[in-house]
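A single protein chain has been omitted from the complex, and every remaining protein chain is retained in its original position.
Our next item is chain A:
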Amino acid sequence: MNAEVRPIRTAAESALAELFASAREDAPGGEAARRVRDDAFAAVASRGLPNKRVEDWKYTDLRALMREARPLADAPTAEEMAAARAMLPLAGFDAQRIVFVNGRLAADLSDVAGPEDGVSIAPLAVALASDAASALALKGVPNDNAAVALNTAFVADGLVVAVTDGAKPGRPIHVANVQTGDAHASYGRVLVSVGKEASVTLVESHVGDASPHQTNTLVGLDLADGAEATLVKLQDEGLGSLHLATLGARLGAKARLRTVALAVGGVAARQQIFLDFCGDKATADVTGVTLAGGRRHLDTTLVVDHTTLNCASRELFKSALDGEARSVFQGKIVVRPGAQKTDGKMMAQALLLSETAEANAKPELEIFADDVVCGHGATVGALDEDLLFYLKARGIPQAEAESLLVQAFVGEVLEGIENESLREALTARADRWLAERS
């Protein structure tokens, strides 16, 4: 990363500095936390928001996308709580649901009955009080990354979920996030540790009204040896919103991680994923679908770091783009010198549904071990005219034929969601996007 000297701050950078100066006094976690926050904010302040000259942000110029910094969200009013209740995401999906409204834990809307055996769920403040430094400066995540550093500097609420060794809770845990009311900034952090041989399904959803909110969330996932986790994310924020999200996952030996994400919201959004293989024979299957129209900009940035033996990672990301939408896929698989027998495959596919949509794909492999199987691919194309003709020749009108082909394209990812009602809910959301575009 270029450490450039930028004496002139943008309006957003100045506003962030003011916001931080007032927020740091009241932020939870005491003195130890304050030091971490100060360092984190200093990392952003010294370099400014990343712009297109910074390699990692080449396609997603945060300085340009974030012209203003929204004020930090206040505790939601009664009206905002009522509005949030009306737009809770994945309402019909059976799970232990914890709801955040404008970044604040909303106990009234949450399933507060005791979690299942072997599962503990606590507010982030608890972790900040006991070990603020490690709850804020996570392992396996680049803490100087602008989105991560801003999250560390400003986050005040969130969850800590722990699944004890061997526990296999039957109900998924659903963290639902709603943004409503005046345009605001909201930060959230969910730290999940899954014990040895334990298994859990975690669902993360984001919805919001049309105001130009700014959200920044971070999920830290720590899988012990033999642990299994499934993480499903729905990013369906309002179409004015700027969504920055980071997933950092550490996998112990023989741990298994599966993730499926559907990104359909926000005027601009970036999902960062950092996978850190810490033990041998772990596997990760990381997938996502991006659907965007209008002039929206959706980014997925992924770094898979193989440091251990016999690990496998599969990445499959698909985007369907209409209007003047842009998608970005940056994926890097790093295989360290000791990481022999690594099996890594990464694929990014984009379907352009208009002449003016744009897909940017930057797959990278950095391999320092000599006995590995790694590959990557990227495709960008329009719908196949011959397939469309075949469907139309059977009486299916153009728009419906296009929808069928896009459904098939994204279905390959969404069908990887094992939970049936969740799979149906996300598929229905994708179908709604298709119906609205035609």
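Here is the rule we go by: a contact is a pair of C-beta atoms (placed from the backbone, for glycine too) under 8 Å apart; a residue touches a chain by one contact, two chains touch by 3 or more; residues count from 1.
Criterion: contacts and distances are computed from a predicted model.
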Per UniProt record, name of the chain withheld from view ["Protein TusC", "ABC-2 type transport system permease protein", "Protein-export membrane protein SecF" or "Fe-S cluster assembly ATPase SufC"]: "Fe-S cluster assembly ATPase SufC"
Answer key for A:D26, A:D117 or A:E385 versus the chain not shown reads A:E385
For the chain that's not shown, point to the residue among A:A125, A:A183, A:L239 or A:L404 touching it. A:L404
Touching residues (missing chain, whole complex) on chain A: 385-387, 389-398, 400-401, 404-405, 407-409, 411-412
